[in-house]
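Yeah, one chain of the complex is gone here, protein chain that is, but the others are all in their spots.
Just so it is clear, A and B label the chains in written order, and each chain counts residues from 1 on its own.
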Amino acid sequence: MKTTTKIIAVTTAAVLTLAGCSSGESVDLGDGTSDATSAPASSDTLVAAIGGEPDQLDPHITSAYFSFEVLENVYDTLVEPDDSLEMQPALAESWDISDDQLTWTFTLRQGVTFHDGSPLTADDVAYSYNRIINDALTTSWRFAAVESVTAVDNSTVEIKVSQPTPNLLALIGGYKGMAIVEQSNVESGDITTNPIGTGPYSVAEYVSGDHITLTANPDYWGGAPSVDTVEFRFISDGNTAMTALKNGEIDWTDSIPVQQVESLTGDDSINLTVAPSTDYWYLAMNENRAPWNDVRVRQAVAYAIDRDAILQATTYGTGVLNQLAIPEQSGWYTEYHKYSYDPAKAQQLFDDAGFTGATLDFLATSDYPETVTTGQILADELKPYGIDVQIRTLDFATWLDEEGSGNFDMFMLSWLGNLDPDDFYYAQHRTGGGFNFQGYSNPEVDALLDAGRTETDVAARKELYAQAATMIADDVSYLYLYNPAVIQAWSPNLTGVSARADGAIRFRDAVQG
Amino acid sequence: MTTTLDVEHIDSTRIASWRLLLSNPVTVVSTVVLTLVLIVAVFAETIAPYGINSIDVPGALQAPSSAHWFGTDDLGRDVFSRVLVATTVSLKVAVVSVAIAFVAGVTAGVIAGFMRGWFDTIIMRVVDVMFSFPVILLALAIIAILGPGVGTTMVAIGIVYTPIFARVARASALSISVEPFVQVSRTMGVPAPYILRKHVLPNITAPVIVQTSLSLAFAILSEASLSFLGLGVQPPDPSWGRMLFDAQAFLGQAWWLSVFPGAAIFVTVLAFNLVGDGLRDVLDPKQRSIMEARAKK
Partner (left out) sequence: MGAVLKHPTVAFLSRRLLHSAVVLLGVLVVVFSLLQLVPGDPIRIALGTRYTEASYEALKSASGLDRPLLVQFFSYLGNSVTGDLGVSFRSGQPVTELLMNRLPATLSLALVGIIIGLVIALVVGIWAALHEGTVSDAVVRIASQFGVSIPDFWMGLLLITVFSATFHLLPSSGYVALTDDPWQWLRHIILPASAVGLVAGAILTRYVRSAVLEVVSMSYVRTAKSKGLSRRVVTFRHIVRNALIPVLTIAGIQFATILGGVIVVEVVFAWPGLGNLVYNAVATRDYPLIQGTVLLIAVMFLAVNLLVDMLYAVVDPRIRLS
């Protein structure tokens, strides 16, 4: 997996802004670039190798995981997930919900400043959220129920919603794509290369193609970080990254060849962590096209494929098979084991449906080599049933376009960084849902998902989603495959870091020595 | 200058050429290798011991053995079978693209060299412009427009190698069309197509044949590069370049994944190059006198 470009799959419809950089106008790279010198490698510098370069650093625009690995340390959200993915206060110190559940009032933390020294106010919060809503940015779906965001006074923000939204905190705090940005930084266009946030680190230097250097923010509201400088290097080749880690040239990396995890596990010179993640991989068949609109054909496919083979070939056993989306470690997990590798049953279902054969247009993308690998496995496994799998390998942008236009028979993709069950199921499986590209429609599921959105009792809500998820998998709206692992490694000298299930890379509590 | 004389002359040249060609052991060996490669290309599907897409994940990444001569890849497929079948794909792309370049380039070059004047000037400036783009870069730009795939790869490589054929064909056509007997024929009103067929084409064959052999070598390299970049042959179809791309993730673990497909490219390209060189030595008059002199020694 040499050039894996991880892209947050929750993002599909962004606006490309060219603010402040018309043709040929140079973009100010910020203070650090004029006297560009690499920080000396001292014990105060943490060198982290990530697998690729961010496409840009505007948290509201980028959809690349590489960007968020950096931005996690630069920006803050009103609330943020802790280690067990529960929402905790961040820029918002506290919040109140009105009795009708329709007005949320957030009180901001006092004395928080941006990296340029200007104070954080409620206006900044309102500006950030309204930017996402008004510009219809990628993440605007998270504000689908939001009617207005207003600054009541300097430190109070009011969010009005059209219906009770028990998962609002997860929506606005799930990841740094919902960061609070500075208006002047956005309008000058500098945000793409020199973002100014409120987080534990500020961007000091960005050398395209090579590295991004962050320096500790001494005024960070959570206390100044222990490590002075964090340098993110872009090393796509996992072998190089592992060698560099063992040689002490880098201190942390997630650029790790998955096929080597087994042999690296016993290596004492590094701390290798393979932790379960909230991500999941799935297949989806186009229900607007025959024969995939027949539930028996989709179920037949579910019995015809060997999930173990796919899991082994794509994750080398580091992932966990799961026939639903939500992983076992989550409080929202539901037991479900309907499908197994059963060619006889598959043939029976194909026969029942009167299916004799078809070509299958499989959308794969070179940005996720897993999809190409799985496509080749499917081509071999589905051939005996008369299915001719044609793999179309596209770049991810084209891929998304084809997915959006419904131009496929089957595709494989993952969702990353989801927390609330609504994130996992609503947009994907509700009739007409924003990401329901497979065209699934089941009124019972719709009713359950709608009820889940407004149900405030946790136990009742869990039951609603368990029922909905079971129906979704029974109908093979998604053919769920597995939850991949978060794989990270760091030097034994480094403490205070952990491989988080949501993939957030936080260095603010890191200690070296 | 009678027709019979011409034929006899050409025939005797041919016989001498073959003899010269066979007197060079390097050329003989490379011709044999090339013939083997061509046989593999035609019968690959039959020779291959396993299905090229027969996946066996538990049997993945096995080292070469008597069951799998070239080992197995990350999906447990037989590398030997895939290398064999990829020969067909690579040669097909190379032959079609060189054919495109040949037809377009030779046509433009012959007309330019024969007609001269403004047409020649324009064609040669276009050729100059195309020569200022490095081959792979130009092919990449063409694929960026047309989209990736086998078909567009053939077109891209074909376009990229057109100017070299144009230049070679023009030079020969030009040198023959200034010969007195051609000039005389033209003033006597002999139709141009007749002169072209009778005098010009026979004289450009030698350099064009040499160029074709060398271009096939370059076309195979180009296809491998483009497939390596993921823009040429698409999976699950096997191609040497794509196999090398996939091998990158296993360099320390499974040497056979990168060694065998690369060696296949190397051997094929080398064979085309050596045969091309051998042909040039024989067909190029300047080289030929040296060789004949040596042969006499």
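Following the convention adopted for this analysis, contacts are C-beta pairs under 8 Å (C-beta built on N, C-alpha and C of every residue); 3 or more make two chains touch, one makes a residue touch a chain.
All values reported here derive from a predicted model rather than from experimental measurement.
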{"item": "Listed residues B:L20, B:I157 or B:A224, member touching the removed chain", "value": "B:A224"}
{"item": "Residue among B:L20, B:V150, B:V208 or B:A247 that touches the chain left out of view", "value": "B:A247"}
{"item": "Selected residue (touches chain absent from view) among B:I136, B:A171, B:V190 or B:I209", "value": "B:I136"}
{"item": "Interface with the undisplayed chain - residues on subunit A", "value": "3, 12-18, 21-27, 37-38, 55-56, 135-136, 189, 192-193, 207-210, 233-237, 239-240, 243-244, 366, 395, 397-398, 400-401, 404"}
{"item": "On subunit B, residues whose C-beta touches the chain left out of the figure", "value": "26, 125-126, 128-130, 132-138, 140-141, 143-146, 217, 221, 224-225, 228-231, 244, 247-248, 251-253, 255, 258-259, 262, 265-266, 269-270, 273-274, 277"}
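In this text, only the chains that are shown with their structure count from here on.
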{"item": "Cα-centroid distance, subunit A relative to subunit B, in whole angstrom", "value": "47"}
{"item": "Residues on subunit A engaged by subunit B in the complex (per definition of touch)", "value": "1-2, 238-239, 257, 259-260, 306, 308-309, 312-313, 366, 372-373, 375-377, 379-381, 391-393"}
{"item": "Subunit B residues touching subunit A - in the complex, by the definition given at the top", "value": "53-55, 57-58, 60, 74-75, 148, 230, 234-236, 248-253"}
